[in-house]
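Mind having a look at this structure? Questions to follow.
A protein chain is absent from this complex, but the other protein chains hold their places.
The letters A and B name the chains in turn, as written, and every chain counts its residues from 1.
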Amino acid sequence: MFRSLQDDDHDLVTLSVNGRPVNARKGQSVWSAMAVAGQVVTRKAALSGEERSAYCAMGVCFECMVEIDGLPNQQACLRRVANGMSVATQDITEDSEEIDEGL
Amino acid sequence: MKAFDCAIIGAGPAGMSAAIELAQAGTNVVVLDRADRAGGQIYRSAADSALPDVASLGPDYTAGADLITRFEQSGATYLAGADVWHLGDDGRILFSYQSETRELHCREMLLCLGAMERPMPIPGWTLPGVMTAGAAQVMLKSDAVVADGAVFAGSGPLLYLIVAQYLRLGVQVAALVDTTPRQHYLDAAPLMPRALQQVGNLRKGLSLLREIRASGIPTFRYAKNLKVIGDNRAAGLRFAASGRQHEVSANTVFLHHGVQPNLNMSRAMGLAHHWNSAQMCWQVSVDAFGQSSVPHVSVAGDGAGIIGADGARAAGRVAAQNILFRLGRISQADRDQRVRADLNDLSALKPFRRFIDCLYRPTEALRLPRDAETLVCRCEEQSLGDLRKGFEQGARDPNALKSLTRCGMGPCQGRQCGHVVAGLLAQWRAESPEEVGYYRLRSPQRLLTLDELGRYDTVQAEAAE
Partner (left out) sequence: MKADVLIIGGGIQGCATAYHLARKGASVIVVEKDYSGRHASGVNAGGVRLLGRDMAEVPLSKASMAMWQTLDEELGHDTGFRRQTLVNIAVDEMDLATVQAREAKMHDAGFTHERIIDQVELRERLPHVNPNCVGGMISELDGYAIPFKATSAFRLAAENYGAQVIEGEEVMGLRRVGDAWLAQGARHRYEAETVVNCAGAWADKIALMIGDNVPLSHAAPMLMITARMPHFAKPVVGAISRQLSFKQFENGTVLIGGGAKGFADRANNRTRLDYAKLAAACRTTAEFFPIMRKASINRMWAGLEAYLPDNLPVIGTAVNAPRAFHAFGFSAHGFQMGPVVGQILADLVMGGQCQFNLSPFRIDRFDRKVL
């Protein structure tokens, strides 16, 4: 279980992770905010669809790719939280179909 | 376009130290760094830690704060949040900055790209909850976030450091599973006397181990046959030690068996690299001043071989003096005189490094997967068995294997599988990693949206000042 060692609660922002509101500290990485909130799954593996989570937390493994405000392939460990940010597990696999039907 | 005299990539100990020297000498130097604040991985957030008790991370970490302050006051142009994705050997640098693409030119380039953790492809290493010890460090330093009840497994100083830091902070640790083989202690013993020249470093290491032992957490030595158990999440670690099977339950498993140079950029640039058989990894080939096979491109810090933070500072200063010489700012004699002390310090570090490299040499069992189902390429989900099949179909070159299987084609661009694939091919071909070679890498070195690349502008040296 991940937890924060900071006990004060100033400079909080609220974001949503998979639709749930999550409080986080200003400047915190999206990944650690997700981890503390118990939302450790960041993406689905592209072929098997298996759940994946951050591995290196420093930008080299690309396992923590999430969708942020509708933009996919965002590395949660490198992005900082912001008030009102919407984060979702990335579930793009080989078989995904675009739901937006276009014109 | 007005070019910079020197561009430094990375604001860790090497990059900051070099920038201070270059700025003091009055050159037009720009430092590009992906993070919001300088420090690199080792001094990450050292100047603005979120931790209530930053001293618990130790004096080596807090010493970073002073360097960061000196760097920030040095007068070097610092582009924080500049995510470099292309380095050209023509002196052209492309990077993402505030969701747009920027280009700048420099006469001299200094790569301070640091290290990354050596991947540890054991069964179950892709399960959520399995992370590197470095990940634990990053989360602790930048966000003051820890994992209770984690098991730490592997070998090497960074592993013991994070365990000790956790214990000092009162974080519960399930176990330390040390994989350093008994034989390595015997192999390293003859190197010990010379390593004693760096008695301070040696003492630091020993006191970490003593601290862990004194804490009373379960510690296993000479562990083998590691496997992360769990269906959709890590549930624990299974391993053999002292002649029997063990299982430690944990939701979080932190793995570590050393670090290796972060070399995607230097590879993509086409610099000459060679295999370091002591550290079991590739590194950029450089001369004593850090100059690479492309004379106007230098490398300092772990990118040219793992040397640690103190070594990186010295190497950064040395590279800076050589760049001043190349820019015509100082004479060769001045350069040689100014780098003497740092070069002496760097060679004094070597015996200690040799000792550490020998003692904590990554074992083949942890470096290369053994089960056919274990994934080598996490992005494209290529297992050992898949790669073996590709090899049998004639793909003997890392690039041919990549083209055939997609191994290394995913977003991480081979950062996780590159050394493993080279190691496997070396084994299968019964040749050296040098003969096997490595992936041909291409820009961009990070994912880049079409929108981002489409918005393309230049950064002039004056405008940035």
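Operating definition for what follows: a contact is a pair of C-beta atoms (placed from the backbone, for glycine too) under 8 Å apart; a residue touches a chain by one contact, two chains touch by 3 or more.
Note that the structure is predicted; figures quoted are calculated from it, not measured.
Participant: According to the contact rule at the top, which chains on display are touched by the left-out chain?
Facilitator: A, B
Participant: Among B:Gly10, B:Gly134, B:Gly236 or B:Gly410, which residue is in touch with the absent chain?
Facilitator: Residue touching the absent chain, from the options given: B:Gly410.
Participant: Of B:Gly58, B:Gly270, B:Pro351 or B:Gly385, which residue touches the hidden chain?
Facilitator: For the chain that is not drawn, the touching residue is B:Gly270.
Participant: Using the touch rule from the top, list residues of subunit A that touch the missing partner.
Facilitator: Spelled out for subunit A, the touching residues are 46, 70-73, 92-103.
Participant: Could I get the residues of subunit B that touch the absent chain, sorted low to high?
Facilitator: Against the missing chain, subunit B presents residues 86, 88, 94, 101, 103, 270, 393-397, 399-400, 403-404, 409-411, 413, 442-444, 447-451, 453-456.
By definition in this document, only the chains that are shown with their structure count from here on.
Participant: Please compute the C-alpha centroid of subunit A, do the same for subunit B, then give the distance between them in whole Å.
Facilitator: Here the centre of subunit B sits 24 Å away from the centre of subunit A.
Participant: Okay, in this complex, where on subunit B does subunit A touch?
Facilitator: Residues 34, 36, 41, 50-52, 116-117, 125-132, 134-135, 138-139, 142-149, 169, 232-233, 251-252, 262, 378-381, 410-412, 415-416, 446-447, 449.
Participant: What residues of subunit A sit close enough to touch subunit B in their complex?
Facilitator: So the residues of subunit A in touch with subunit B come to 1-7, 25, 27-29, 31-32, 35-36, 40-41, 45-48, 50-63, 65, 71, 73, 77-78, 80.
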